[in-house]
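Sharing a structure below in structure tokens format, with a few things to ask.
With one protein chain held back, the other chains of the complex are shown just where they sit.
Each chain carries a letter (A and B) given by its place in the written order, and its residues are counted from 1.
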Amino acid sequence: MRRGLIHALGALLIGGAVGACGSSGTGVSAENQTIKIAIIPPSTGALAEFGSAAAQAWEYAVAEVNAAGGVDGQKVELITMETDAQPATTLRAAREAVTQKGAAFIGAVMTSPEHGALNRQLEGLNALSFNSLGKDDALTGKDCRPNAFRVVQSTRMDLNALGQMLDELPGKKWAIQAVDYSTGHTSAEIFKEAAKRAGKEVVFEKYAPLNTTDFGPYISELRDSDADALFAVEYGADGVAFVNQLAQFKLIDRFKTVLGFNMVSEPLFKALGDKIVGFYNNVGYDVNADNELNRKFVKGFQEKYGEQPYYVHADNYLAAQTLFAGIKAARSADPGKVREALEDLTFDSIVGKVTMRGADHQLLRPSYLGQVVKEGDGLAFKVIASADAAQTSPQPDPACRMR
Amino acid sequence: MSTSTAKRPTVSVAVGTSSSDVSGIGLRRRLLLRGVTVALIALVAGQAVPFIADRFLMSLLLDGAILALLALGIGFLARHLGLISLGHTAFFGGAAYSLAIAATHWDWGPTPAAVFGFGTGTVLAAGVGVLVVRASGMAFLMLTLALGQALYQVCIQTAVRPYTGAFDGLQVEYDMARTFFGLEASEITSAGIFWRVVWVALVVSAFGLWLIGRSRFGTVLEGIRENEERMRFSGYATFGPRLIAFIVSGAVASLGGVLFALNAGYVSPETLSFVKAGDSLIAAIVGGIGTLLGPIIGAMLYIYAQTNFNASGNLHLYTGIALVLVLALLPGGITGGLTSMYRRFRARLKGR
Partner (left out) sequence: MNVAQLLNGLAAGSLFMILSSGLAMIYGLRGVANFAHGALYMAGGYLAYSVASHLSFWPALLIAPFGLAVIGAVLELLFFRRLQHRSHIETGLVTFGIAMILERVIVLIWGERTLSVAPPPGLDRTISLLGVDYPIYRLFVIGIALTLTAALVGWLRFTRIGLHIRAASHDVETSAILGINVDRVSLVVVCLGAALAGLAGTLAAPYVSLQPGMGAVILINVLIIVVVGGVGSIGGAMGAGMALGVLQTLGAVWAPIVAVLVPYVALVVVLVWRPTGLTGRRI
């Protein structure tokens, strides 16, 4: 029995030590001198490089706005938290940022599951979240929340854009190789509808589980089909493995078109190499877009960081722009007032004139189709076609009932 | 309390009580009374914590308490039967998912969904237990690992996406008007308020496990742990007690899962993963599976480590090092180490 007491005492001691180590004091209210924004990008794991790109973009945006005297007369402070992209960790970081450090706005959270978990807690935290990376439809659908705003295109918007441009792509008999994940299935559905409209035929449809490393079985089946074009939805490590193995089986040359969805992107150019020249892919951001704000952004970014921004940079900068536009319109940094001001707000941005739709908090902006071309001794995207939000997202998702 | 100090503590043989101190009704009742008193004091003291700790610390403590339930279950099995399980996350996660499915898909209120989740987790434990308890040692470890991971694989299949949401996970949604033991939805997700419920669950579970451990049944379990053949030759059935012990430990884990799902409002396959199974086992071992409270301390330490090290990605580096160090140098875990320090201190006091 005494042993039990010892342990209880020990537990209390440890608890006390932990308590003493943890910072005390409640958070500072966001209404004081500075506007505090917490960014919680992944700092470890496969997404770490996207995380650091997101952080760069926010830093750039905050530095730019502070140099111009702040927003609504207030300076902006960026609080960088770390996470491993698991919802539990991100949630804890968000709580710490809001309750201990006084943040009222959250950005750079990466994956859709993190957003799903975070969105539920936003009202309790009295904070607004700006989603620039999580494309899952449900975040502006059944899981939509009043304090959450999405700046990046949803999966459906991108797919609708691809569907619109399908008749311009060569190839009559299409094969679909998708990841066995919500995005994969949604993509396949929308693609099939679009194919029907464009008079194309789908002759092959297969799904590989997430984290597949050996695509041999799927590739062999693909070869046996009579498809002359390929729509592939495999991303991250799966995408790299798939493309590399497709090349090993010497199958790339057989297809008139290889259309990827979220498959080839700038960070993967080096890992994939020249074999992807000619691939098509959805492109969220056109770095060569011809408007003043974008030219200024690209030039300034290139000067500061020595490289051109790609979609992760652009979307996070856009999230900052959206937040600042909301604060300006509300003439206040109070989350409740900013939220009201943002609904149905139209403003100028690096991707043109955009509107934040009030019904589902989705930013309405164009989506593009790009092709990989050689540029210098590297690769780049050439934007082939675009579709604006009226075409890709004519209506908000009826499943979103803003509670 | 007679313990054999000559025996080096190992993972499978806990420095626990032997049967000889449960002698006489009088001693029993005094022990019981002391146990109840400690439990009541702990219960009341715990209610005061939200007044001392700030919001952030509160959320850490809550996470720690919920993980502690899972670790407690694992620790109980290890301590009394010498069985190491890598599959208790199946009950924790299974209960969590069942609650989420009942609440979100079938529109049950939080309380009935919680009961359903707890029940499903316990039934799962029974089902797995039947397959698993005849084995021991490495076979038991492999079987529990395999079955736990099989459940994980099932949950992420696209075929069951309508139920589990596969990789996307499942939000726990219920009518805002319905309450869980009088707590509303916003209170359930608030760490300071929900802590009371979780703390009660934790103290009650720990007390219950302590009672079982000290009872006649607990003695039988320890006999099985020491030498199963001899127990059987002495006329004791061994399958039944092992199964019951397994189900009890699974039930405690399920309780943790249910509370987790309610508080987080969101269940993802991560709760069933190999990583989580390993982490909960490590928490129990580092805390010390030779004692009842060791796993609780281990769980709190793990949450603390997770908060500080996870962002740099080095969490598993440190937990791996901790595990190796504890196993190689401090087999009783931290509480085991504290216990032996205390005993040596007392021995020195006695002038030995």
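Quick note on the criterion: a residue touches a chain if its C-beta (ideal position, glycine included) is under 8 Å from a C-beta of that chain, and two chains touch if they have at least 3 such contacts.
Since the model is a prediction, treat every value here as computed from it, not as a measurement.
The chain not shown here makes contact, within the complete complex, with A, B.
Among B:31, B:115, B:150 or B:330, only B:150 touches the chain that is left out of the view.
When the missing chain is restored to the complex, the residue among A:70, A:146 or A:209 that touches it is A:209. Considering the complete assembly, subunit A touches the hidden chain via residues 44-46, 48-49, 180, 206-209, 211-214, 216-218, 220-221, 223-224, 236-237, 240-241, 244, 248-250, 271. Summarising the interface, subunit B meets the missing chain with residues 10-12, 84, 131, 134-135, 137-139, 141-143, 145-147, 149-150, 153-154, 157, 159, 274-275, 278, 281-282, 285, 313-314, 316-317, 319-324, 327-328, 331.
Keep in mind that, in the parts below, only the chains that are shown with their structure count from here on.
Our note on geometry: subunit A versus subunit B, Cα centroid distance of 37 Å, whole angstroms. Every residue of subunit B that touches subunit A in the complex is listed here, in rising order: 1, 31, 34-35, 38, 42, 52-57, 59-61, 63, 156, 158, 161, 166-169, 171, 186, 189-190, 210, 264-266, 268, 270, 291-294, 296-297, 300-301, 304, 306-307, 310-313, 315, 335, 338-339, 342. If you check the complex, the residues on subunit A that touch subunit B are 1, 3-8, 10-11, 14-15, 18-19, 22-26, 43-45, 48, 81-84, 86-89, 91-93, 95-96, 99-100, 112-113, 116-117, 120-121, 124, 136, 138, 143, 180-182, 185, 207, 209-210.
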